[in-house]
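Omission of a single protein chain aside, the complex is shown with its protein chains in their original locations.
Here is chain A:
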Amino acid sequence: MSKTNQPHRLWMYENMVKSRAFEDAIKPAYLEGKTPRFNMARGPIPGEMHLSDGQEPCAVGVCAHLRESDTVTATHRPHHAAIAKGVDLDRMAAEIFGRDTGLSGGRGGHMHLFDASVNFACSGIIAQGMGPALGAAMAAKLRGSDAVAVAYIGEGAANQGAFHEVMNLASVWGAPLVIVIEDNGYGVSVSKASCTAVSRNADRAAAYAMPGIHIAGNDPDAIYDAAGEAIARARRGEGPSLIEIETSRLEGHFMGDQEAYRPEGEKDRLKAMDPIPRYRERLLADGIDAAELDACEKHAQQAVETAFAFARGSALPDPASAFTSVFVERTTA
């Protein structure tokens, strides 16, 4: 039985549903103009599109403990984490559509979402969000605040140099940092098993004298509990932790990925274990009223519809704006 209380669980459910609804709305929009022949440059949303379907528990279980003043850095697959951190959904959708009203006026797109009001950022380069998360954590520590930072990475990032450098530095500095590995089993097409020296990346935490927690089952409640401890520890000034979550990527690496590298039947097995309907069933079994869950779903759907309408209704940016925000003008001296 989970120690979590109902308000958090409803919040987690609603944000998982919102994230999935967002991705479900992205899919047809992304394919507009890209059929019958797929051309990534075409349509209202060009470029790569990395969907987070299946990984929602990693976002909500961790972010349920975070405040606006806490920092999150996410990956090239950032939508679920952005939504759970409270990034403005309208401006996020507009950014993905490359519109003037987007978070950065269309300069960044889906892999480079920044919302300073909730201290959220992401980077398209594997493991490279970790350094900035460490820096945000150290800024909080040096100022005597109890704010923390969370760096989301994939399991492939644990084989990057930046991972090991930041793990060591975070431990040496006692940084209030929680590193969350979303292990979806694949770096694009290469399986974790075929390219990783350890079966559990959480074991690597021992090399850096920090707790390493492994969570199986893609279970929002288990993630919530483990993340709660790690974040509380960081807030108490007791240093960093590593959390490894076994999750599942229910879509390709990016939209258009044929996924021929997956073993036969794997996708069906993963979809049968979709964490969202499973969580709904568990909440019902724990006595939460179906009407409350229905209301969560309705809110989530409405928020996504509003965001997409906002995005589609927004103007494309003035080409001249490409030349602004390269530098920030001095505001202090």
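Operating definition for what follows: a contact is a pair of C-beta atoms (placed from the backbone, for glycine too) under 8 Å apart; a residue touches a chain by one contact, two chains touch by 3 or more; residues count from 1.
Operating definition for what follows: contacts and distances are computed from a predicted model.
K.L.:
What is the missing chain called in its UniProt entry, if the choices are "Pyruvate dehydrogenase subunit beta", "Multiple sugar transport system permease protein", "Fe-S cluster assembly protein SufD" or "Multicomponent Na+:H+ antiporter subunit A"?
P.N.:
For the chain missing from the view, the UniProt record says "Pyruvate dehydrogenase subunit beta".
K.L.:
Pick out which of A:47, A:132 or A:174 touches the chain that's been left out of the picture.
P.N.:
In the complete complex, the chain left out is touched by residue A:132.
K.L.:
Among A:103, A:178, A:230 or A:283, choose the residue that contacts the chain missing from this document, as touch is defined above.
P.N.:
Selected residue, touching the omitted chain: A:103.
K.L.:
Using the definition of touch stated at the top, determine which of A:7, A:28, A:161 or A:287 touches the missing chain.
P.N.:
A:161
K.L.:
Considering the whole complex rather than only what is displayed, give the residues of chain A touching the chain that is not shown.
P.N.:
So the residues of chain A touching the missing chain come out as 71, 73, 102-105, 107-108, 112, 114-116, 121, 123, 125, 128, 130-140, 142, 149, 161-162, 165-166, 168-169, 172-173, 324-333.
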